[in-house]
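Heads up, one of the protein chains got dropped from this complex, but the rest are sitting where they should.
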Amino acid sequence: MRYRAPPAEALLTAGLDAFTAVFHRPSGITHLLASPAPEILTVLADEPLDLDALLARLADRFDLADADRAALAARLDELMVAGLVEAA
Amino acid sequence: MRHVFSVRIGPIGFRVGSDWREPIDQLRELYRYYPSPNLPDFTVRLEATRPWRRLVRPSIRIAGDYTLPEAAPLPLAQGLLAAEMAMNLQLALGGRRHLLLHASCVERDGRALLMTGESGAGKSTLATLLAAKGWRFMGDEFALIDPETGLVHAFPRLISLKNAGIAAAMAAQPDARFGPLLAGTPKGDIRHMVPDGLAVGAMDEPARPVLLLFPRYGHAAETLPVRGSEAFVRLTQASTNYVAMGEAGFATLTRLVRTVPAQAIDYPDGAAAVAQVEALWRTL
Amino acid sequence: MNDATPTDGQDEAQAGDDSVSTRRRVLMLGAVTAGAVVSIRPALAQTAGSVMNCQIPVPDLGRAGRFIDPAGNVVAPGTKGAFPPAARPFKGEEVKRALAGGQLPGTTYDSNRAYVSYIRRLQRGQGGFTCFASLQMPRA
Partner (left out) sequence: MADALTLARALADPQSLTLDTDWIGLITTARAEQLLGTLAYRLDGLPLPEDVALLLADARTAAENGRRAALWEAEMARRALAPLGCAVVLLKGTAFVAGGLSAGRGRSIGDLDILVPRDALDAVEAALLAAGWEWVKPDPYDDAYYRRWMHELPPLIHRERDRMIDVHHTILPLTARIRPDAPALLVDAQPLGNGLSLLSPDDMAVHAAAHLFADGDLAGGLRNLWDIHCLIGEHGDDGLAARARHHGLAREMARALRLSRRLFGTPPPVEAPGWSDRLYLRRLLARDDWGRPIRPLTRLVFYIRSHWLRMPPAMLARHLWTKWRRG
């Protein structure tokens, strides 16, 4: 399964200390995101990716302290429940 | 309706209709120095729960543009309270031109201090104490943030004093005008106080928010900074229309918490709180 | 009404991230304990409760006339061991006292327990829920 995030223009973001406040235009819902959720959305905004490709892409851009596939899947589940990520 | 009264409080206009004369007479007296609206934003109805309850054991149903199905009826003797609750409810549920924060607000030199917290935290008491010290009282229920400018607009409705607060306020401000004592309401004894002349006279002048306080009564004096993310979440919960305002609400609130410092203050009594606030104000 | 405000645990996981600008940022995928997404929900109940004087009918109007069993379920009128509907809706303050261990007016020890169980089980969309939720808000 591949994951799709909304295009950048669908989100308004505001950094608030350690968090990112996100207004999701299609839903009108505000979310407060903690890392790594904003980073996942940024990477997926370019193109839909499956779990392994996403993990690789994140590893390209960041020093992953725990390149944990299950942890990433759990984060994606949270984003899907919130409607910020959907199955492509 | 039989008896009608219109009033503008800050930028918000109300039209109140009533099956009885008494609440309207009381409103007219207490809001004597307030202007009339060109076009009321909201309509409030104080109506009999049943046709015969207009005369027999009169019981007021609070109605209007917006209602809560669970609102309890009130006896006619508490008609003024019913009108005030109903006006607050219209704004809380129907207001869309401003981001509404459940907060009290005072102003000095064109700069506004916002205080928000649960009822009992003392935001209303603090606002009246500061007003007695020369600050301009802008409101003790809602602060109205303008999405275009980020300025806060005053909403200086009648101040609702409760229980022990009644005697304290009457002692502190013997010249103020008071409504009738409403004994035994669901919120205890209540008496309304008319905001002072400065508050009413300058109510059309907005102010720039410069400090956000989360006061807490009954603890040793302490002042702690509140981070933007925490202030943001707490204010979304202190707003009646944050979600309904959509994108404008998000832009307004993120701008507020990113530009205005927030502090939590615990205070043991009013005098200490005023000292804490004025100390914070000097650091700005 | 959101019940999951960000936790301090999350913050610690984040601390220092912003200060690192020259090096590549470190990302932890599994560090968040309370979740990485908190969605903001309308706060109507809390604020409505503070500007309004609310009441809770037992049971709600959609099920008026039906009985309340000792566990707080709504059951058919006349069910053995269940209690008839409350004669009048309870006021917010009365419910608050009952939730704190007091007794609802006009109730017996047993019917009070049944009614309080019913009120505790109220859900969104049911009559009285907004009032109940406003009473549940933590007091600072």
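Letters A, B and C mark the chains in the order given here, with residues in each chain numbered from 1 onward.
We adopt the following convention: a residue touches a chain if its C-beta (ideal position, glycine included) is under 8 Å from a C-beta of that chain, and two chains touch if they have at least 3 such contacts.
Fair warning: this is a prediction, and the values are worked out from it, not measured in the lab.
**Student:** Among the chains in view, which touch the chain not shown?
**Tutor:** Touched by the chain not displayed, across the whole complex: A, B, C.
**Student:** Write down which of B:Arg53, B:Arg97 or B:Arg255 is the residue touching the left-out chain.
**Tutor:** Only one of B:Arg53, B:Arg97 or B:Arg255 touches the chain omitted from view, namely B:Arg97.
**Student:** I need the residue numbers on subunit C that touch the omitted chain, in ascending order.
**Tutor:** For subunit C, the residues touching the absent chain are 39, 41-42, 62-66, 73-74, 76, 123-126.
**Student:** Please give every residue of subunit A in contact with the chain that is not shown.
**Tutor:** Against the missing chain, subunit A presents residues 25-29, 81-83, 86-87.
**Student:** Considering the whole complex rather than only what is displayed, give the residues of subunit B touching the chain that is not shown.
**Tutor:** 1, 15, 17, 37-41, 43, 45, 47, 63-65, 96-97, 244-246, 248
To be clear about the criterion, only the chains that are shown with their structure count from here on.
**Student:** Please work out which of A-B and A-C is bridged by more C-beta pairs in contact, and write that pair.
**Tutor:** Between A-B and A-C, the larger count of C-beta pairs in contact belongs to A-C.
**Student:** Averaged over CA atoms, how far is the centre of subunit B from the centre of subunit C? Could you give it in whole Å?
**Tutor:** 25
**Student:** Counting only Cα atoms for the centres, state how far subunit A is from subunit C in Å.
**Tutor:** Computed value for the inter-centroid distance: 31 Å.
**Student:** Where in subunit C do residues touch two or more other chains at once?
**Tutor:** Answer for subunit C, listing residues that touch two or more other chains: 6, 38, 40.
**Student:** Please set out, as single numbers or ranges, the residues of subunit B touching at least two other chains.
**Tutor:** 229, 233, 236, 242-243
**Student:** Sort out for me which residues of subunit C touch subunit B in the complex.
**Tutor:** On the subunit C side, the touching residues are 1-2, 5-6, 38, 40-44, 46-48, 50-56, 89, 91-93, 127-128, 130-131, 137-140.
**Student:** Help me check something: in the complex, which residues belonging to subunit C touch subunit A?
**Tutor:** Subunit C reaches subunit A through residues 6, 10-11, 13-15, 17-18, 23-32, 35-40.
**Student:** Contact residues on subunit A for subunit B in the complex?
**Tutor:** Contacts found on subunit A: 12, 14, 16-19, 21, 23, 25, 28-30, 32.
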